[in-house]
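In what follows, a single structure is set out as structure tokens and then discussed.
A single protein chain has been omitted; all remaining protein chains appear in their positions.
Now for chain A:
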């Protein structure tokens, strides 16, 4: 039983490593660079299969874009510059987190607005209830 458990554990460990490596290995200079690359490509959307990130996708275009991101990293571009490079060509849609600007105001603040509205509605209905509750207490027969 313990042997089976160890086998499973080993398998899990290897599969995690494989999913990070297998898609296409790039010649990273250091572990730090690789971690930065993985972190960055996880924030970018694959345009072909829109529910996958650049890091996860097997699509041909995703591979090309990974190589483009890697090449930009090699010439010393910052994460922000690389994101700018991609949004210039593929619009904000490539970012999983859309930027905060006038057009996305409702998207970002909508949930908070909805929460506030609900809270306001709840308070309003509760206010209406308090007198009736005190009334009920007064009416309670001893």
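Things worth noting here:
Everything below uses one rule, namely that a contact is a pair of C-beta atoms (placed from the backbone, for glycine too) under 8 Å apart; a residue touches a chain by one contact, two chains touch by 3 or more; residues count from 1.
Everything below uses one rule, namely that contacts and distances are computed from a predicted model.
Not every chain of the complex appears here, and the one that does not is recorded in UniProt as "Periplasmic protein thiol:disulfide oxidoreductase, DsbE subfamily", selected from "Branched-chain amino acid ABC transporter permease", "Periplasmic protein thiol:disulfide oxidoreductase, DsbE subfamily", "ATP-binding cassette domain-containing protein" or "Asp23/Gls24 family envelope stress response protein". With the whole complex as reference, residues 47-48, 50, 60-61, 64-65, 68, 87-91, 93, 121, 124-125, 128-129 of chain A touch the missing chain.
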